[in-house]
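Reviewing the structure listed below.
For this view, one protein chain was removed and the others were kept in their places.
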Amino acid sequence: MRFVARNLRVRYPVQERWAVDGIDLEIAPGHVTWLTGALGSGTSTLLLALAGLAPRLTGGERSGTVLADNVDVAAISPLSQGIAYLGPSPALQISGIAKTVHDEVAVGPMNLGQPRDTCLAATRDALERLGVGHLADRAPNALSGGETQRVLVAALLATRPAAWLLDEPFSALDHASTVRLQRLLRELAAEGATVVVACDDADTMLDVADRMIVMQQGRIALDGDPRDLLASDAVHAAGAGSTDAAELAREAGMAAPRPIRRADLIDLATRGRTDAG
Amino acid sequence: MNHTLRISPRLFALVPAAVAINLVVGTIVKELSLPVFLDTVGTVLVAVLAGWRAGALVGTVSQLLLGLLTGYQYLPFVVIQWLLALLASLAGNRRGYAAVWRTVVWGIGAGACCGAVSSVISYYLFGGITGGGVSWVVTGLRSLGASQPMAVFAGSSSTDILDKGIVIVVVGFVLRALPRRILGRFPMAARAVGK
Amino acid sequence: MSLADRAHPFTAGTVTLALVALALVLPTTSGTAALYGVTIVIAIATGAGVGVRRGLLAVLPIWILLFILQGVLGDAPRMTAPWGGTLSQPGLQWALSQGSRLGVIATASLAFASVFDPHRFLQAAIARRWPFGAAFLLVATLDAADRLGAQARQLREAQRTRGVRVTGSIATRARALPALVFPLLLASLTEADDRALALETRGLMIQGPRTAIDPPQDRIVDHVVRWCALVCVVLAIIWRVRS
Partner (left out) sequence: MPADVALRMSGVVFRYPSGPAVIDGVDFGVRPGEAVGLFGSNGAGKSTLLRLAMALEHPVAGSIETLGLPTAGRGPEDFAPLAGFLFQQPERQLFAASVRSECSLAPRLAGWGEARTADSVAEVLNDLGLTETAEEHPYDLPLPRRRLVALAAILTADPQLILLDEPTAALDVASRDRVIGVVRDRARRGRAVLAITHDAGFAHEALDRGLLLDQGRVTHDGPVRDVIDDRRLVRPAALAVALALGLPPGNDRRAEVAGALR
């Protein structure tokens, strides 16, 4: 699914400031696009606009256009157009009508009216692919934050969407689950899905994103290859954060381009030490 | 409730939350063993924020749920929820929540109306008995020689004025302390507090 | 699994509604008293016996008050009571008939509640193409009440760690009310928007036909029982209108 935004501006009710203030953007399938920026930069609002949820559900105003495969996203319910949106607070997105995690994952296919055996097969595959099969009989309200997040991704996966719009999908995950979701996002893109992820953590997205977009006050400040941008000063200048190693290197006064991985920084530090020694 | 009645997603989210508020606030008050019910805060809140129809819907679903917990013998009192939703919404349109004294006035008015209607219901359907605090008041008045209708009316409306009155005053405090974000999403709330 | 658990959710619902309807329609005291007996038998036979105890607890206070207000303080003609005092003839009659009516309604509904599984009911509603909105609202409300209840318990602890006292004099307890209630209202109103988004993004607002994942079995016996219940009510209405 191809997204095209033209002169997109979005504002919330009562707010004078435009949360998204003039964005032209094309997002192609087969890649993972990573949105980042300081608090209030507009990444969440852009995701909501791409999913057709802002302003229809959030209130406020939108000007300009957002097309998904040449259809304006404003009028449609995302899931029925093959768009899977995951919001920032997991617990609020549990359907509330499923007795077990298994039924929770089946909610999407159920609502789309797919044949029963298709629903059950898609549910089984999704549970297995997210590694949450062992939770199948648990009550959806009795899960930890991380488990809830993985179950929600499985629920969206069960509808086999063409596009993924994910807002902070790693926020509650432990290390093992983070690695599993990183791998899944790469696989989904490779299978031809369009994947857009808003995430505050550069280290998590470094090996997942093909394209990095840094937003500032509702506009796109940077758009390029993550590995180049993260090593440069541009990310910090745009108010966003680079990887842990690059930020440490910057605080140590190193000039750009700086090492962005922990191992590279250690090599630099120890080699520097032996040269001097 | 059929397909034609296009209920917005916001109402589908607000109604369950408001019914939950009715039940849970009622439980909190019972746990604090305070002498009131306060089990209609959700109904009044939604009636002000989204109109009396939404408030009535919250009241109706609350009554259906209550029936599952305590039995459907009190189902006829769902009429009180509709009346309260109407009055709460009316108060909202007339800036009734703009100040404490206004909520007290509207609270007493709404309590008296609800009391009157509930006494009619309990008189004809239950002979003035509804169980719970109000009935002991009624029995006391009867034994003092008050006539049956008089006792039932006085008993019901006095407890309802106290209960519904406090609910409207409480909702007044909440509405006046709402963040801009919620006031922006519910224009009727802004009018109710006179902003 | 008791009979009531295995029955189709609509069957248990129809039987309950029928008993309530009969309780409202049947005229004479002997009729409503007999119906109360029948209700108890049905509840116990179908494995919903706990409804009998709960129903009794719910209506006992009403029965006592009915007896005092109608029986003891009722109008003439009076009759001698076994302990020497006098009781009102019509009052007692009314108390017994109204009391048993309420007994039937309370027992039937609480028996139904004890076997009611909201998720099974929702699957049945989807399978029968009922309007999804109504069934969803009921089930989502039960879920919301559970979640808010848990949130209220956590909030009570959180506020106590900030020094809010929830026990003591009535004034102290009343002063605790804002700290124990307002956060729930603010959180609920703020989260209603996020919930609305979730209802949309999980596809719960789609208008099309839905698939029931594991619809409860609707056997022949279920249909028969439902029809019988309906017939009883119709007969009772005709009999009442004619007499």
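Order as written gives the chain letters A, B and C; numbering starts at 1 within each chain.
The working rule: a residue touches a chain if its C-beta (ideal position, glycine included) is under 8 Å from a C-beta of that chain, and two chains touch if they have at least 3 such contacts.
Predicted model, so just to flag it, every value in this text is computed and none were measured.
Touch, as defined at the top, links the missing chain to these shown chains in the whole complex: A, B, C. Considering the full assembly, C:P183 is the residue among C:G13, C:P183 or C:P215 that touches the omitted chain. Residue in contact with the omitted chain (choice from A:S80, A:T118 or A:S171): A:S171. Looking at chain A, the residues touching the absent chain are 38-40, 88-89, 144-145, 168, 171-172, 174-175, 200, 241, 243-245, 247-249, 251-254, 262, 265-266, 269-270, 272-273. Of the residues in chain B, those that touch the hidden partner chain are 176-182. Chain C residues in contact with the hidden partner, per the touch definition given at the top, are 151, 154-155, 157-166, 178-179, 182-183, 186-187, 190.
Definition applied: only the chains that are shown with their structure count from here on.
Taken pairwise by the contact criterion, the protein chains are fully connected, each one touching every other. The two chains most heavily joined by C-beta contacts are B-C. Centre-to-centre spacing of chain B and chain C amounts to 19 Å, using the average Cα coordinate of each chain. Each chain gets a centre from the mean of its Cα atoms; for chain A and chain B, those two points are 43 Å apart. In chain A, 57, 96 are the positions where the chain touches two or more neighbouring chains simultaneously.
In chain B, 9-10, 16, 181, 185 are the positions where the chain touches two or more neighbouring chains simultaneously. Those residues of chain A that touch chain C in the shared complex are 48, 51, 53, 57-58, 77-80, 84-87, 89, 92-99, 103, 106-116, 119-120, 141, 155, 159.
The part of chain C that touches chain B in the complex is made up of residues 20, 54-55, 58-59, 61-62, 65-66, 68-70, 73, 94-95, 98, 102, 105-107, 109-110, 112-113, 116, 131, 133-134, 136-138, 140-145, 147-149, 152, 156, 166, 170, 173-174, 176-178, 180-182, 184-186, 188-193, 195-200, 204-205, 207. Against chain A, the residues of chain C that register as touching in their complex are 117, 119, 122, 126, 136, 139-140, 143-144, 146-147, 150, 191, 193-198, 200-206, 208-213.
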